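To start, I am sharing the structure in question, which I have written as structure tokens.
A single protein chain has been removed from this complex, and every other one stays in its place.
Labels for the chains are A, B and C, by order of writing; each one numbers its residues from 1.
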Amino acid sequence: MSTATGRGRRQLDTTAIVFIALAAVMAIGAILVGTVGRNFLSPGNIRDILTSMSVLGFVAIGQTLVILGASLDLSVPYVVSLSSLIAADTMAGSNARILPAVLAALGACALIGLANGLIVTKLKVHGFMATLGMGLVVKGYLDTQYKGTSGNVPWNFQLIGATGIGPVPISTLLMLGFAALVALYLARTRTGNHLFAVGDNVEVSRLSGIRTARPVIAAHMLCSVFAGLAGLLLASRLGVGSPTVGTQGGYDLLSIAAVVLGGTLLMGGRGSVWGTIGGVAIFAVLDNVMSVMQLNPFLKEVVRGVVIVLAVAIYTGRSIARRRARFGPDAPPPAPGPRDSARGPASASAPSPGHDAREARR
Amino acid sequence: MTTNIFDAPVPDTSSSTAPVLRATDLSKEFFGVRVLHGVSIELYPGRVHGLVGENGAGKSTLMKILAGVYQRDGGTVEFNGEPVSFSHPVQAMDAGLATVFQEFNLLPERTVAQNVFIGREPRRGGLVDQKGMVTRTAALLKDLGIDFIDPAARVSRLSVAEQQIVEITKALSHDAKVISMDEPTAALAGHEVELLYAIIRRLAARGVAILYVSHRLREIFDLCDEITVLKDGAFVSHTPAAELDTAELVRLMVGRSISTYFPSALEGTVPGDTRLQIRGGGNDWIDGIDLQLRAGHITGLAGLQGAGRTELAEAIFGAAPFTRGTLAIDGREARITSIRAAVRSGIALITEDRKAQGLALGQSVLNNALLAVRSVFSRRFAAAAAALPGVLNTLELSSRGTDQEVQFLSGGNQQKVVLAKWLLTKPRIVVLDEPTRGIDVGAKVAVYQLIRELARDGVAILLISSELPEVIGMADTILAMHDGRIVAQLPAGSSEQDVLAAAVAAPIGGTP
Amino acid sequence: MNVIRTLLSPRGAVFLLLAGLLIAVTVISPSFAEPGQLIRFIQRVAPIAIVAIGQYFVIVGGEFDLSMGSLITAQVVIAGNLIGQDAGRIFPVLALMLVLGVLVGLVNGLLVTLLKVPSFIVTLGMMLALLGGVMYWTGGAATGNPVDSFRQLGRGGIRGVPVIEILPYSVLVMAAVLAAAIWLTRTSFGRTVIALGDNPRAVRYAGARSWWVTTSTFVISALTATISGILLVGYAGVHPKVGQGYEFIAITAVVLGGVVLGGGRGWVVAAMAGAFALEALFTLLNFAEVPSTLRDGIQGVIIIAAVAYSASPLGGAKRKAAPPAPPQTSPPDGKEPVAPAHLGS
Partner (left out) sequence: MRRKAVMTLAVGAVAALALVGCTTDPTVTGPGASTTPATTGAAAESSTAPSTPSTEWFDQAVYDEQFAQRSVTPEGPADKPYLQHINAEMVSTAKYKSTGAKKACFANASISNPWRQTGWITMNEQLKELQKSGAISEMETRDAKDSDDTQIADIDYFINEGECDVFIISPNSTAAMTPAVERACKTDKPVIVFDRGVQTDCPVTFIHPIGGFAWGIDTAEFLNDNLQSGDKVVALRILPGVDVLEQRWAAAEKLFKESGVEAVDYFTGADPVEIKKIISDELAKGEVKGIWMDAGDGAVAAIEAFEDAGKALPVMTGEDELSFLRKWKDTGITALGPVYSNFQWRTPLLAAADIFAGKDVPKEWVLPQSPITSADLDSYLTANDGMPDGHYAKFGGEDLPGYPQIWQKRVIP
């Protein structure tokens, strides 16, 4: 008997739970949308949902990386704005300058991310404070340097934000493509693997020979770059750069909420990009349904607030890994073997992980 | 990179070969305090070298210097005849000097394979080869004779013993020539220890030099070819194991002989009324529990890891309450559905994992010691605060003061703080789960002494331990648990063989 | 002794920062140091200092409260709309506000403790829901300011006090809240909160009602937000913008005060000093006539620098479930006690 399966009946994968929740939200949404005589699955509606996923999706992918490394990034809205401005200004309406503009915008974002990462890892400032401060610094720069929207995005670049394949916007496909790349990065690169390790336990990672600062710095850089990609997408959709477009979207808290909704532990070490995409999709569907229902904008906020808490509550409730019962209705069929007790997950000195994780990392 | 050591040619293990590791005249200071001075040790291929000494003797410091965790202040280390100086544990690991620390160095959210290869994940085509990691880990485990650990399983879902094995696998994956182990059995039950023995002997047979640190003297004699004793940071002796016996070893360690390791019952100890009576108790993890704890009586509970001992303790303590059966305290039926209710009823639990459940490490001795009283008996708080100095004095706690953070205390002193916390609640029923795990001989004896005193004062005691001598030496009645049930009751003074047989073998008590 | 030691430690950095900022303000505008001006400054900081004190309890217990700002807004609007110009309704409405405060704290706390939702998420949801609810109820704007007698608490003071001319009521309220907070940190409750932030399992295994202790910290934080709202409605009047961003200001103040995010460590007085330092910084920027667009940037740099400076090796990194093993053989005070004397006896 293999213990893996014995201990198995592996609980539902967290990402799966997120997508089940998404399906439920979509089902309820479809019914609600139907009551006002609209079709939830019409191309225009699907497009609306997917479009609103794209920008938040980019930001949330980056935020996932940072949170996996047990940090946080509150500076993303300002980085988004900065990226849109640098890009639009550099392009100045010329197709030829698209590439340099994209590189300049992402380069600047990477530098901000590098600064965030260095402050967090070298100065030992909690990510919350470091990025809150960095956000203010970038905001100060934006306010001083830019007066309103600026720049001009050439039509070819605008096409990225404005074109779709059927009802699927290119921007959403790009976002999902990048999500796939990040999933690959996390699973199949050393830095990605080490990011999980550092987020899980810095000390153990350090003793295991991981340069613990590196994955965290990389995560912060990638997070800022993804915020920069979101800014590029916004520049493409707006046709100009805007110093307020990042804050308008409330991407800081919303992206964190989406990441947690997607099953990533707020304290790091466990999570997945696909869960985050699921979390982003839940928000997008929710917003779409409320808009179609023409809900009072203030009530929308109330619903959002309630849904965020309840959705995470359902998820945390599900994910509490219990010690496997030996007796009672849930008990597995008796399978005595000479080593059975050794393998028993009921082992007390390895307190059930969910139990431990619950209390140790909120 | 991960050439299996079992494929390597078996080297000559006779003592005439050169030592694979020779440390000479090592010294180390912390904040001006000498914690190690003039210590030398030699490790030979294929031989198990026991390192003993009380807590504070310098064993851990020595290990950590060898492992590259600490930098030595003086002395030399030669590895394979070359002078070496490791500035990071990974350097040591890569050179072939692996260490299995007492604190688990595993990441709970990562898989077994990911833990084994952490920091040097194999790559294929530039990408981390997750599948290869799993295959290679499976191969390493198989060579250890382990077929029940899934390399793709998350470490958080493994038992302590399994985690220990993962640690050793990790060391092996480095193709280690020397493996040092710090109290590897501290968290293991009897048959798991046997498994570890087998692994260690297998490693030794393959020419690996083992440095083995343990407080369990029996293991030292079971395993080791030679024994080095440290005391107060200094070298005491280096002797072939065969030339020593337990008494002599203890004398070397503490500098004097202990006539009786386990104190006998104190004068005035009278078994009294039944304090706690459980009939047919059970929940998801334990079943059919019939248990009676009497005032002034020490009930010992033996059983393997995973037999349900801790679950029983947690059920009594309300942490994972009984869902079946009846429970009576002082003859009156009671419902213990929460820890709070248990503490209110006069029950105390000294948990087996004092860092996880027993102490808030960043808080002071004072605040830790008063935590239970202030949480449950706020009215008795003033009295408890007044009684605290006396209690700490009785326990002979050694600290800078009551405002010192407990994280800076030794394991033994930390355990004393936990004991103080519960003594202050004036408990009538005390459950001790592995109360002497990871603490030195002196502190152990203090704990035994305290248990005797509690019994004399009419407290009912349930003593849970993996160390059979401890149960046998202390208990008035011995219970054995197996697979969630109490399967046997043995009288005081039963032999270790009897107890072990009861705990391991087919149930005696009749439950299927 | 304790106080002096704390002042000199890196954790005392906030006091150094505060002193430096105040001196800088005084250099630019000497009149700032006049007692009358100073007391006005304290009056102005009082609402922030009070929420910082509330936030302290939540943070030191290992949680976050992001809903404070929205709760302040809600309370301000409630005071405006329900008290209106009728002085007779002050006390019933005040009671209602306190009940609402307790209720919000209870909901936050119980969602965190019973449903096990991270407090960051719970209070984020509460922040959205509260603000949305209040805006929905009022159509975005309060009817008007409450009666002046109610506003006196935040606006007025005892006049004719020697030296300082006026002793604002908010200074008294702040002093009372601080005194209560200091007292609370010394009670069993306060110690349990810190222990909870340090190791929740150990606290639970000591028989404490941790769910209730944690919930209480949220109630305290909600109550301080309520008090702050009462002062702010007096100080500035009713407006849905009042209170906005106070959650971040409070958290920043607390962290500047050397309290560790994640809990288990920190001093309430330092947290309050953090609030004073933040506000002194704003004042300095006002007095120095720094271009308005640059202020956020300067504030950001100073926050990062101050937190970096006060991040001591012990407090800088969050502690995980299993903290790194302390030096096993090397407590700074000397050797480990071994082989107790009674062995031989």
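What we mean here is this: a contact is a pair of C-beta atoms (placed from the backbone, for glycine too) under 8 Å apart; a residue touches a chain by one contact, two chains touch by 3 or more.
Note that the coordinates shown come from a computational prediction; the quantities given were computed from them, not determined experimentally.
Considering the full assembly, A:249 is the residue among A:209, A:228 or A:249 that touches the omitted chain. Across A:74, A:130 or A:176, the residue that sits in touch with the chain not pictured is A:176. Taking the complete complex into account, residues 13, 15-16, 38, 42-45, 47-48, 51-52, 55, 92-93, 143, 146-152, 154-156, 158, 162-168, 173, 176-177, 179-180, 183-184, 186-187, 234, 237-240, 242-245, 248-249, 272, 274, 291, 294, 296-298, 300 of chain A touch the chain not shown.
Touching residues on chain C toward the chain that is not drawn are 29, 31-32, 37, 40, 44, 47, 80, 136, 138-145, 155, 232, 235-239, 241-242, 244, 282-283, 286-287, 289, 292-293.
Note that only the chains that are shown with their structure count from here on.
Because contacts link each chain to all the remaining chains, their graph is best described as complete. Rounded to whole angstrom, the centroid-to-centroid distance between chain A and chain B, based on C-alpha atoms, equals 41 Å.
Note: centroid distance chain B to chain C, computed from Cα atoms, is 43 Å. Inter-chain spacing, taken between the CA centroids of chain A and chain C, is 29 Å. Shown for chain A are the residues that touch two or more other chains, namely 201, 356-357.
Shared contact sites, meaning residues of chain C that touch two or more other chains, fall at 201, 204, 321-322. Listing the residues of chain C that touch chain A in their complex gives 62-63, 66, 111-112, 115-122, 124-133, 135-136, 140, 200-201, 204, 248, 251-252, 255, 261-262, 291-301, 303-304, 307-308, 311, 313, 316-318, 320-322, 324. Of all residues in chain A, those touching chain C in their complex are 70, 119, 123-126, 128-130, 132-141, 143-144, 201-203, 253, 256-257, 260, 266-267, 296, 298-309, 312-313, 316-317, 320, 356-362. Within the complex formed with chain B, the residues of chain A that make contact are 2-4, 7, 184, 187-190, 192-194, 196-197, 200-201, 204-205, 207-210, 269-270, 321, 323, 325-328, 330-331, 336, 339-351, 353, 356-357.
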